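Take this structure first; my questions come after.
Omission of a single protein chain aside, the complex is shown with its protein chains in their original locations.
The letters A and B name the chains in turn, as written, and every chain counts its residues from 1.
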Amino acid sequence: MSAERCEAETYRAARGVSWVAQGNGILVVDEVARGSVLLAYPAAAVWDMACRGRDRAHIAASLRWIMGNEHKVVGDVVRECLNSWILDGLLEPADPARRVT
Amino acid sequence: MANLVLTTACNRKCVYCFAGRSAPSGEMRLDAAQEMLDWLAASGRSEIRLLGGEPTLHAKFPAVLRAAFERGFQVLVFSNGLMPADSLAAIMAAPAERCRVMLNLNIGDADSAGLRAQVSQTAATLGNRAFVGVNIYRPGLPLMEAVEFGRKHGLQKVIRVGLAHPRLDRQNLWLHPRDYHCVGDELEVFQRRIQPEGYSLSFDCGFVPCIFSNDFLRRVGMSSAEMGCRCGPIPDILPDLTAIHCFPLGELDQIPVSGVGTVTQVNDLLKQRTRVFRGIGVFRECRRCPLLESGQCNGGCVAAALLRSRRTPVAVSAPASDHCTVPSEAVKTWSIPYIDQPAEFWATLANEHGPALQEVYFPIGLEGIGSGRPAQPDRHLKNLLQSMAVPMAVLVNPLVLPQPLEDLGERILEELRRLHEHDGVCAATVADVRLAERIKSSLPAMRLTASCLLEVAEASQARLLRDVFDVLVPSTRMLRCPERLAALRTSFGQKLRLLVNEGCLAPCLDRKQHFFEMGTGCGVPKSLCELRLTRDPWLRLTGTWILPQHLHLLDPVADQYKLAGRVTLRDPEHYRKVLRAYVQRRALWPHEIGGGPASVLSRLSIPRTHAQAAMACDHVCADCRFCRRAASQTTMGEAL
Partner (left out) sequence: MTMDVYHLPTGTVELVVSPLRRVSAAVNEAAIPVLREALLWNGPLPEPPLHELTVALSEPRDEPAVPKGAAAPPFLGLILTRSCNMGCRYCDFDSGQSDCDMDEELVSQSLGGWARWVVDAGGRQLNLHFFGGEPFVRPDLIELAVHRLRFLGQKYDLPTHVEASTNGLFNRETLGFVEDYFDAIVLSLDGQAQDHNPHRPLRGGAASFDSVWAMAQALARSPVEVCVRCCVSSVNVGRMPQIAEWLCRELRPSSVTFESMKPTPPSAAAGLLPPDPLLFARGFVAARRIARLAGIECVYAALSDRPRHTFCPVGQDAFIVAPDRSVRSCYLRKSDWLAAGLDMQLGRVDEDGRLLIGTEAVQRLRDAVADRVRCRRCFCRWSCAGGCVVTETPPGHGLPYTDYCRQTRLVQASVFLENLDMSEQADELLSDEQAVARLWEHADDRLGGGQ
């Protein structure tokens, strides 16, 4: 996939996934796998923005401001978070055509 | 204690009802209810509660009540007061100390005068066998109405208060947690008012201690923990013999009680299921609450807590079932495989299932032609054929004919003629269209079923068969494609019969080789998918099977159902159990259904929503994470 397409990719929470702001993080519950994970920041921000339909570029740009002076590895954070959630089945590309890799 | 949901039928439509859609419409059969009572008694339970819908509408309610008393249970009936006369009479005939009724009153609602009169009449008859229950769905309910009603009819001096909980689809009126404190204040005032008269309050689940003062808790004789940890499974046992945590969470999971030793073990499974949601809490403040932290409160109603979450449902809810009708199990008929058992076995089956049994199928006794399986024992087959205890059907079902039809056809026809004339066999399942045409021409009285080995998956294929066959068993790959099945049925124009427990992988590409090796005995009979399943055990969840408790999802597109031959490899008791479960729609675990080589091997819970989702997806299983996630649940038992 081209870099532009990758940056423009948007996501949504997969079926059977619930999430709730909890403390200063986000609790993500996988009803299907019967498991849960408490996302701390900055992953929580990535999750929230991804589930609200923000594309990768927007997420990375916002994360700079969210993390303030600690923004050096924003790109890696975004990539790692999104990829691991897709692999775990918690997140899926919003575009149906993109769901089959 | 346990709750038996006797029926989903109800004769009221309470605005706050959170029981809706917890289960498909249905009524618990009397024998199933008796079985549950036996199981509960063996589990050490001494009290049961009968729920609905309206439980007294159950056709055999008096018999259920009797069965409960015979087993020594204390019974509490949850009723709206609109009882049929025989149910009320049964309650009145019961020993007063063994049977009580909680009358759920709709206070604050504008009931019709007729309705009120009926409920009043029931209350007047019950007298001190009953007490009032109130579901609080908004602040400001006139709670004193409950006391006045109780006083007027001489009911017990207990008012049971409950919170109207939300359904996960939010389609009912529920008490929002933001109003809990207000309701807490109201209850404190109410309790102070009624206590001098000797009235006490009893609490349903979901109350949290922080909405009450310590003084109040002391007056009602409850600690913080007793008030705060009431949310938990009882469990509720539905008509299909699945257990749910409670009505509001019924959509999350339904655990078959089959094969689970005790009701405590069922509760443990249900608690595991909701553990991931505990700690969310009904209030944002719960995360900092010392009561939650110290275990004196479990955060209130999980369903109410889930209101705070963003949730992508597993599946779109099925259309609301009409709770006033109870569907008949006998609508669909069953084709079942021959298992080598004496005539008594079959007579018992015929008695038990009656008109639900379409036929028992057996392989034609010609080498290499009967079925794709190795030869099975058939010591008792001849007796069964001669006894005509059950309708029989013959399989002419090889993967391929071992010789050209021109050479083989006459032999097959001869054997079919003999079976028909001598043993009264009137049905055959055939895997070759030209053969079917010849049979139809020579034996027009023979009803022909197109075998699943024809791999009919397209409407155009079905169209070709409509003038030859009476029944079509489509390719089993299609089992989870109700839309395509509907198209097939329309195109075929006659009956569609679905094989429900084959347990093979839907996208399997090794079927031909597998059946060839099995049928010819040329290799060691083993599953060619073994390596693939070792690598990706989650694939078992994509198999061509459906659980009995989910069969209603296929009812709109099926005329008949069929059990796969592999179930005969289990013992006869298990065979009967599987058949009974499918015919009566009793819940089973996936590993119990007696399916094929790609079956699920361990106790894995498949909720209704998962089954729905697996029918609505695009079936690109190799790349999907959905079934992988479902298979990764290890809390239910050993890993796959």
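We take it that contacts are C-beta pairs under 8 Å (C-beta built on N, C-alpha and C of every residue); 3 or more make two chains touch, one makes a residue touch a chain.
Small disclaimer: the values here were computed from a predicted structure and weren't measured.
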item: Hidden partner chain, touching residue among B:P139, B:G279, B:P313 or B:P402; value: B:P139
item: Contacting the left-out chain in the complete assembly, out of B:D185, B:D423 or B:E455; value: B:D185
item: Per the touch definition above, residue among B:P177, B:P209, B:G370 or B:G519 touching the missing chain; value: B:P177
item: Interface with the unshown chain - residue positions in chain A; value: 20-21, 23-25, 40-42, 44-45, 48-49, 52, 62, 65-69
item: Missing-chain contacts mapped onto chain B; value: 139-140, 176-179, 181-182, 185, 283-284, 288, 307-308, 310
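One rule holds in what follows: only the chains that are shown with their structure count from here on.
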item: Parts of chain B lying in touch with chain A, wherever the complex brings them together; value: 252, 272-273, 276-277, 279-280, 287, 306, 308-315, 609-610, 613, 620, 623, 625-626, 628-630, 632-633, 635
item: Of all residues in chain A, those that touch chain B in their complex; value: 12-20, 22-23, 27, 29-36, 51, 86-89, 92, 99-101
